[in-house]
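For this view, one protein chain was removed and the others were kept in their places.
Chain lettering (A, B and C) follows the sequence in which the chains are written, and residue indices restart at 1 in each chain.
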Amino acid sequence: MRRSRLEAFSDGVLAIVITIMVLELHRPEGPHFADLAESWNGLLSYAISFVYVGIYWNNHHHLFQLVRQVDGMVLWANLHLLFWLSLLPFTTAWTDETHFAQDPTMVYGVNLLMAGVAYYLLQLTLKRLDPHGHLDRALGADLKGRSSPVLYVIGILAALVSTWLSVAVFVGVAAMWLVPDRRVERTIAEVHGDGSPEPL
Amino acid sequence: MRRSRLEAFSDGVLAIVITIMVLELHRPEGPHFADLAESWNGLLSYAISFVYVGIYWNNHHHLFQLVRQVDGMVLWANLHLLFWLSLLPFTTAWTDETHFAQDPTMVYGVNLLMAGVAYYLLQLTLKRLDPHGHLDRALGADLKGRSSPVLYVIGILAALVSTWLSVAVFVGVAAMWLVPDRRVERTIAEVHGDGSPEPL
Amino acid sequence: MRRSRLEAFSDGVLAIVITIMVLELHRPEGPHFADLAESWNGLLSYAISFVYVGIYWNNHHHLFQLVRQVDGMVLWANLHLLFWLSLLPFTTAWTDETHFAQDPTMVYGVNLLMAGVAYYLLQLTLKRLDPHGHLDRALGADLKGRSSPVLYVIGILAALVSTWLSVAVFVGVAAMWLVPDRRVERTIAEVHGDGSPEPL
Partner (left out) sequence: MRRSRLEAFSDGVLAIVITIMVLELHRPEGPHFADLAESWNGLLSYAISFVYVGIYWNNHHHLFQLVRQVDGMVLWANLHLLFWLSLLPFTTAWTDETHFAQDPTMVYGVNLLMAGVAYYLLQLTLKRLDPHGHLDRALGADLKGRSSPVLYVIGILAALVSTWLSVAVFVGVAAMWLVPDRRVERTIAEVHGDGSPEPL
């Protein structure tokens, strides 16, 4: 199975997920700036989800540069990840409509958690196909990957105190991922010799 | 006609179909977990349709790895398949809204059946262009392909007894397809010599 | 400018146009087959538009296989075509909601007409860049291309008598295009030597 088509399909799904969330944004009811202010929750949750999908796309991209071969198991692990990411517009819209009420915020956190778990499982299926241990070296201790689920759980539970605390945790995890992973880039550079981009 | 552009277009349509179904999911009416429970039907039908589109994408991918040349007939047989798959968001939403009522569940089964028929016709048009009989060998007795329509009909009729029986049949057919088709992968490996992924 | 990215973008837009129309389909109001019957208009107009977008994708694909170079003018002629095709979900939904009332059916015809005109203009901009006259030879007298606008106008005016007559004309034009254009395929085969698909 060719890696390129799996990447193309994933890119397609992620591009759609990241974009259709805007269709769920509550349109302001009236023609004044004040009406826009009521969309504030929606814009915030849209921005958070946008960044998360961007992070997954980025990490997905890095991950697959280190493997050449994919099989049916990888494909389904990948679809499993896409399933949870495709639910983001749904959970995002629920937090928006309820102005980050407690239960929807927790459900949003569970969605992030499940996507994180799915990504972890995807890594496991890819490691099976990686004879040279590139992935192992690239991921190293995988501190981000290991700490994220814990942080998501903290964020989910934080909603019992204050949903804004949850939002702060979710934003924090995103910020942690935004810092580029030098380790992966270094391994890619090693694998491809000089770090120059592949000639496609 | 290049195979690659047909694959790219199909990937695009399937990626959109699999993703926009989430737009049809009934948003919970209130801010409580109990309200989410009312979306349960929707999430179930979403998950089933998601898996079906994933299966079609997977099989489509395998199928086209075995042919090099496509013509106008293949293109239209492919669009015919995409047409039925593109109706899934519509029939899925109807089962969701009616909580798997009898008629919508039967219509959903007919949609699955028509997609299965369209896939079978697509295989026929591709076999015409396959001088070496790769496809014939890869598909072999094609037990899954042959039994699926029968099972869909059973699932459709089962709705007359209980729509949950229908759902069980549809889930069962999906599960049957989830088991990877070693035969096709083996033939691809033979065709491409060593089973390594094509260099694009 | 690379042809490949223009094709990829056009494929993306066409894949989305062909798929999102299903979001506009009126969901049946109740859980019975009789309720589905009320969606009949919608399914018909969806199917017609689906086939038209499929035809444009097919022709677009053939057209660009005969040119190697594109410039800014081609890009905008292409976007002009995509603009009219992107309005199809809008005009399709209007005919659906009004059960093929007279004015919406005429507007739908105008949409098809404008797309046809845009395609003609796209051909003109491509001919400028075709030093060897491949396109001229491929299109020949271009009977289909020349007769379509006339037929669209007839279809539009037919709505003054009966909108079902219009629908019949629009279906007829689509059927005319469904017959594959041997001439183009032959020229492509000549250009690429043996008619085998490009190795991309």
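The working rule: a contact is a pair of C-beta atoms (placed from the backbone, for glycine too) under 8 Å apart; a residue touches a chain by one contact, two chains touch by 3 or more.
Bear in mind that the values here come from a model prediction, so they are computed numbers and not experimental data.
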Option touching the unshown chain, where A:45, A:65, A:78 or A:148 are the choices: A:65
Candidate in contact with the missing chain, chosen from C:8, C:153 or C:176: C:8
Contacting the left-out chain in the complete assembly, out of A:23, A:124, A:143 or A:161: A:23
Residues of chain C (touch criterion as defined above) contacting the omitted chain: 1-5, 8-9, 12-13, 15-17, 20, 23-24, 68-73, 75-76, 79, 82-83, 86-87, 89-90, 93-94, 97-98, 101-104, 107, 200
Chain not shown, touching residues in chain A: 7-8, 11-12, 14-16, 18-20, 22-23, 25, 27-28, 30-33, 35-36, 47, 50-51, 54, 57-58, 61-62, 65, 178, 180, 185, 188, 196-198, 200
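Keep this in mind: only the chains that are shown with their structure count from here on.
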Central chain (distance from its CA mean to the mean of all protein CA atoms): B
Rotational angle, Cα trace of chain A fitted to chain C, multiple of 5°: 180
Per-residue multi-chain contacts in chain C, two or more chains: none
